[in-house]
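Here it is: the structure, laid out below.
The excerpt is restricted to a subset of chains, each kept in its original location.
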């Protein structure tokens, strides 16, 4: 598997079970973020094969895949000039979800008192929380979370762990990249270790 | 059959071009008004024809084929790229031969004439295409974007054409075949022009083939470099 | 498609209303550029209204480029792209929405610049009003072409400075057509030919955008 004219990933042979939590670990630069982007159909696959949620990564319509994916990245920011609430309303409208869900999501992640702040004024952790709220509105089938703990405070991490359990119980699949071991260790079905663009264990 | 055509392409091109030059310089008579300058007639129009229609046409068709899922292949992307590169060369040649012709006939090298301007704009399109390719590293992204750009360019060709048609123009109109369908050039001149058109068109395809081969071998070299990079990548952190 | 277009257009216009980039940054540039253009050409030529349409479109071109840049950079904030990509918006709708928002913004700036050229370059008022429909259509065409070209230059490593190179050859015929029909409105002359050019271009760009915007977004 290649990407961006540079061999980001090669020798990745991975199968993820539906409705399980897979954790990807590995040293910096191992290719975790790249793998997650690939799984979400955010980057193209240049060689090798992959099928995610029934969509072929190489020849299939990756847009179909992306509609079913939720992504929380290192830089989880949205339209910087819209307020927290406006961003979520945009997502809800785009997905034809009732706009009423937005306020529920906001208070679940603890941003209700910041709902009229423009996104660019948020602190790092608040931005992560907004990312989680966005996912709550999205309710995707495949959750791809890149270092979800980063910048979150204790309460945020606890909330996140609770959310994970809920999501898995709801039948969605979760792939998380992490440097810290997840605290909700009992939920983890499989841990994959990457090194130098390969899955090593 | 294919092989024979392939092998013959180069020699036939050379033969036709040599024939054009020989007939153009020695067989055909000088013009009453233009004198020996008229001999540019055997070079300039065919080159312009290749620059505008043959090469842009090839690039556009190849781009469409690339974008259509069923015929998508790297080859189409490469053909479009090579055709556009050759088009730059031919557009420059058009401008040069035209300017050389224009200096004695119109008294200036360049004028704000519709045809000249639109030729220059097309040249800029071709350069912009190459710039766009340079600006993208990822092969897929590059191929898609440049294919869309080539198609947008194709839209512009008729627009440019029409936007200048109503403009009074210095440049020669359709002078070889008049609207009554009557031939108004000397017989040997017509033959020379015809051979010129065929010769320069073949020259385009010959260049295209050579350029394409070069590109393929460069891609192969890139691939070996990628393999090397892959090896170092795999040894990382091991 | 229409629903998505509306959603995207409203979002873009709301961001514009919030950040006031058009109002405070682009428009003043445009007006002052008009003033300078008048000065650069010297009082003799600027006074004659013949230079008006040309200068109007030259400045409009510059404003358009700035606005396209802005319109695309909204989508390119770090992280925004990935998040929005997972919404799986219909690309044809996104194209139409962005083109619509850009059209509205260009109309606003076009009206201001026209006012400027009437006041500063002494372009005749009645002729300007007559030319208004053709100007609005030309601006809409510029907006839809610009949205397409903007998507072509988006994301890449180089900043969107590549945009001018790609757009200018395509804008050239539009600008000429616009300028000619503006001149024709001012001084009398055949109008419909230029209309045909601009309307054909508008339809063609919209068609290509609806069909191919997805291919660009994909990358």
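Lettered A, B and C in written order, each chain numbered from 1.
As a working rule, contacts are C-beta pairs under 8 Å (C-beta built on N, C-alpha and C of every residue); 3 or more make two chains touch, one makes a residue touch a chain.
This is a predicted model, so every value here is computed, not measured.
A.B. asks: With each distinct chain shown just once, how many copies of each does the entire complex in this file contain?
C.D. replies: The complex described by this file is made up as A x2, B x1, C x2.
Rule of thumb we're sticking to: only the chains that are shown with their structure count from here on.
A.B. asks: Based on Cα centres, what is the most central chain?
C.D. replies: Closest chain centre to the overall C-alpha centroid: C.
A.B. asks: Take the average of all CA coordinates in chain A, do the same for chain B, and state the distance between these two points in whole angstrom.
C.D. replies: Computed from C-alpha means, the inter-chain centre distance equals 48 Å.
A.B. asks: I'd like to verify one number: the distance from the centre of chain B to the centre of chain C, where each centre is the average of its C-alpha atoms, in whole angstrom.
C.D. replies: The computed centroid separation for chain B versus chain C comes out at 31 Å.
A.B. asks: Can you compute the centre-to-centre distance for chain A and chain C, using the mean CA position of each chain? Integer Å is fine.
C.D. replies: 37
A.B. asks: Specify, in ascending order, the residues of chain C that touch 2 or more different other chains.
C.D. replies: Each of 218-219 in chain C touches at least two other chains.
A.B. asks: What positions in chain B touch 2 or more of the other chains?
C.D. replies: 137-138, 140-141
A.B. asks: Which of the residues in chain C come into contact with chain A in the complex?
C.D. replies: 4, 7, 11, 14-15, 18-19, 74, 77-80, 82-89, 91, 214, 218-219
A.B. asks: Can you tell me which positions in chain A touch chain B when the two form their complex?
C.D. replies: On the chain A side, the touching residues are 2-7, 10-11, 26-27, 29-30, 44, 46, 195-198.
A.B. asks: Show which residues of chain A lie in contact with chain C when the two form their complex.
C.D. replies: 37, 40, 42, 44, 62-64, 66-67, 69-71, 73-82, 86, 90-91, 93-95, 118, 131, 134, 138, 140
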